[in-house]
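Only a single protein chain was left out; the remaining protein chains are all shown in position.
Order of writing sets the labels: A, B and C. Residues in every chain begin at 1.
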Amino acid sequence: MAYSGPSVCGAFDMVVWQLLALAVAAMALPVAVPWLGFVFTVAIGKGLAALGVAMLLRGGLISIGHALYVAIGAYATAFLMLSIGMNELFLLLICATAITMAAGLVIGAFMARYRAIFFAMLNLAISMVFFTLLSKLYHLTGGSDGMRVATPTVLGLTLDRAEFDLVLQFSAVALMVAVALLIDRYLKSPLGEALTAIHANEVRLEYLGVSARGVILAAYTISAALAGLGGAITAVAIGHVVPELSYWTFSGQLVLIAVLGGITGVPGAFIGAFFFELVRTFAADFAPDAWNAIVGAALLIVIFFLPQGLYGLLQRVKTRKARL
Amino acid sequence: MNPLLSVRDLHISFGGVKAADGVDLDIYPHELIAVIGPNGSGKTTFLNLCTGYIRATRGSVIFEGRSITNEVPRTITRRGIARAFQIPQLFTGHSLIENVMLSVAAQHGIWQAFRPLSREAYRNKAREVLDLMSLGDIAHGPTVNLPEGLRKLADIAIALALKPRLLLLDEPTSGVSTAEKFALMDTIVGVLRAEKVTALFVEHDMDVVERYADRVLVWDAGKVIAGGPPQEILRSSHVLERVIGIG
Amino acid sequence: MFTNYVPVIVDGLVDAALIFFVAVGLTLVFSVARVLNVAHGSFYALGAYLSVVIGMWLTGHGWVVASLAALLLSPILIAVALGPLIERTLLRWTYGRPEALQILVTFGLFLVLEDMQKLIFGVQPYSQDTAVQLFGISHISGIVYLNYQLLLIVLAILVAIGLRLMLKRTRIGKLIAAVVADQEMAQTIGIDVRRIFVLAFTLGVFLAALGGALASPMIGVAPGLGAEAIVLAFAVAAIGGLGQIEGAALAAVLVGLARASAIYWAPELQPVVPYLVMVAVLLVRPYGLFGSIGLRRI
Partner (left out) sequence: MKCFKSIITALLLAAISAPATAQTSKPAEVDLGIFTFTSGPGAAYGVPGRNAADVVISQINASGGIGGVPVKPIYVDEGQGTNAVVAEFRKLASDSNNQVMIAALSSANCLALAPVAEQLQLPTFMWNCDTHQLFLKDKYKYVYRTNSSTVPEFVADALYLLAVKPNVKTVAIINPDYAFGRDAGLIFKQTLKALKPDVEVVAELYPKLGSPSFNTEISRLVAAKPDVIFSNFWGADLENFVRQAAPRELFTSSQVILALGESVLQSAGTLLPDGVIIGVIGDGWWKSSTAQANPQTKAFIEDYRKRFNEYPVFPSFKMANTLYTVKAVYDKALATNKGRWPTRDELVAAAKGIKVDTLTGTLALREDNDGLVDQIVGVTQKSSSYPFPIMGKMVRYPADLVTPPVGTDPIAWISKLTPTMVANAPKPGSYK
């Protein structure tokens, strides 16, 4: 899988169109099938986190502990509501993201020293420490039962749940587009390209006078923020947070989504997330005992036959059309 | 005139092997210096020490009057010393011009997260360097499967794009066919002269050394055992037998 | 405050023994193939399942003592059946590819194997403790221990020594060591590296399955066993230094004792202890206790 990919992957506007297409799908389909609205909202939450993971993958860094930041974002939301009674949706999302970002900055400062497997394993270790704390500090976090997240107000309005779900769904879609475009710009900026360069040749980058650690820390902090935002959305969407959000298999799921969708372009993470959530929903109906096997096999197939993921497939179809 | 780079009593050894055993040398502005010596005599190690890839156990490296002893490559690069490698070090994920643009961006603020790398200003700067190195026509191609000669040039182009005051080249002609060799060196040296870059290059080919170097330094067992203009160095029987192995 | 240290040490060593089998397999495979196998824990689980099933069948037919053989037989079966197969199909493909990819491929394998277990063995827990009953019990400082537990400690030590001797003395061991030291060099002097990889991976699978099989008489075998085992093995392997067999052994003892002490003096800390140890060690020694990494030639 080409982590760097063609680094001017598609013109800017192409990404815009792809994202808008996704957005339309995420808003239109639920009109036909109402419960899809919730599935998509959650999918966007995962997609944001997966985008964070995908960014790091472009730098050749695999984190099998990124669920940590999803959990921080989610629990931050729960605590903000519980302890200081913050109750405004957008305020919650912003604060939870900021808190997660701060956590990412601190932990990242330590992570940036490590590469390859050690990076992966340390992320794993820290997420598992956090998972254990969430489950153990019963009187603070409700242990493995998790914490309730009430329905927040939107711009001061108290909505009933159905209305709120709809607002949340649309806000999530809007956030998806906005954030994805920002990240797209970042990845094409010197800082973003330097990240891809690290994967290809870190020594050379240092010989350009660039601090690889700095570049990685920046990327790590951003990816943490993304995961945090995803976690916050998940928390308000589901209305409940549990330690499993930070368990290592969920981190694995995020990497899986990132690769499934393809890391050569920002829409990939979201394509992957939608695809994954749909597969999971149907698998839960038709093959409840085998859905892990199904997604696992899907992952292997993608890795072997679509090294650029579903997004890469999309690109390829495009280029083929172009050739004809 | 005081030296651009002056090295004093530099030491390091790997498991008993003395790769640098009290190296002393001065490089003056606008010189083009060739370093010769048998394999394992510590030539590449010397470049690694100067650029901070490995740390010296003893000794000092002074650049433009300020010590850069045991600084990290990043800092030393920022001070104005660029390096090209024996094994070309390229960003294989990027096209050639992007490689160079990264190098350009590295000088004016890599810390821009929202303006694109491939902006006009950077593109032009990169373009210039590539044209100088006569790599213009493959600028937008990938760097992965270029022939060795072009990879070498690309590697050097990235270094030059940093606008260094001192350039260290590690065997620029290794792995390049004899036919290409001189063409390659003509290009490189042409650029160095044009850009007024002081340079030191490690070289095995005595023809290349004789033809391009202003001064030759002879390495052996981690020491500089002789130094002077090519004509006289390459005639000294002592050097010939130690380095080129002719009795 | 509880001040009897003997049981803490005994429990710690028993724990260490069980951790060691999984961790050492993981680290061995890594040392040869440079692949971190996320699915390694699944082999542990499979080893446990198979030995329980075989054991139950044997005891069901009245061959009680014979059921001990299941503890050794099932790891061999699994290693022979899965080792070469997986190495030749999935793993070989990942060699020399980015770690991210290797981890993903093995993660995919992990997901598949986890559900395979569910489909084959169901989700109800299995137990088969004939071995425990056969070996009886002994009293250590007023606490009843299963002789089987003590036997595990001995077995772990034997396996550790055995591996050491195999790698140092035997021909095949020397070949493996050569590949570990420098793959290209090994290739150039005519060692069939591919064969060594198959061997090493199969051995790794065997060790993991053996760990599961030996643990099975003392545990309930149920889904989720693999997921737990692998993260612990990661931590231990990382603490010891990836690819370092002595490291794995030492790390296992460290973690085992730490976990036991936690249960005696700070029960709430027990689950987090291995990771705290890991973070602490990697802070001081970024490549683990016995680990190191060479500069890239430029």
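In this text, a residue touches a chain if its C-beta (ideal position, glycine included) is under 8 Å from a C-beta of that chain, and two chains touch if they have at least 3 such contacts.
A quick note: this is a predicted structure, and the numbers were derived from the prediction, not measured.
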Omitted chain - touching chains that are shown: A, C
Contact partner of the left-out chain, one of C:Val144, C:Ile189 or C:Val284: C:Val144
Contacting the left-out chain in the complete assembly, out of A:Ala23, A:Val242 or A:Ile263: A:Val242
Absent chain, residues of chain C that touch it: 2, 4, 7, 10-11, 14-15, 18, 118, 123-125, 127, 129, 132-133, 137, 142-146, 149, 215, 218-225, 228, 259-260, 263-264, 267-268, 270-271
For chain A, the residues touching the chain missing from this view: 30-31, 34-35, 37-39, 42, 135-136, 138, 142-146, 148, 150-151, 155-157, 159-163, 166-167, 170, 234, 238-240, 242, 244-245, 280-281, 284, 288-289, 291
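Keep in mind that, in the parts below, only the chains that are shown with their structure count from here on.
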Chain nearest the global centroid, as defined over all protein CA atoms shown: A
Chain A and chain C: spacing of chain centres that average the CA atoms, whole Å: 32
Centre distance in Å when chain A and chain B are each reduced to the mean of their C-alpha atoms: 43
Where chain B touches two or more other chains, by residue: 53, 85, 89
Multi-chain contact residues (two or more partners), chain C: 298
Chain C residues within the chain A interface of the complex: 36, 38, 90, 93, 98-101, 103-105, 107-112, 114-116, 118-119, 123, 227, 231, 234-235, 238, 242, 268, 271-272, 275-276, 278-279, 282-283, 286-287, 296, 298
In the complex with chain C, residue positions of chain A that touch it: 1, 3, 57, 60-62, 64, 110, 113-114, 116-118, 120-122, 124-126, 128-129, 132-133, 135-136, 199, 203, 248-249, 252, 255-256, 259, 289-293, 295-297, 299-300, 303-304
Residues of chain B defined as touching chain A within the complex: 51, 53, 72-75, 77-78, 82-83, 85, 89-95, 98, 102-103, 105-107, 109-118, 158-159, 162
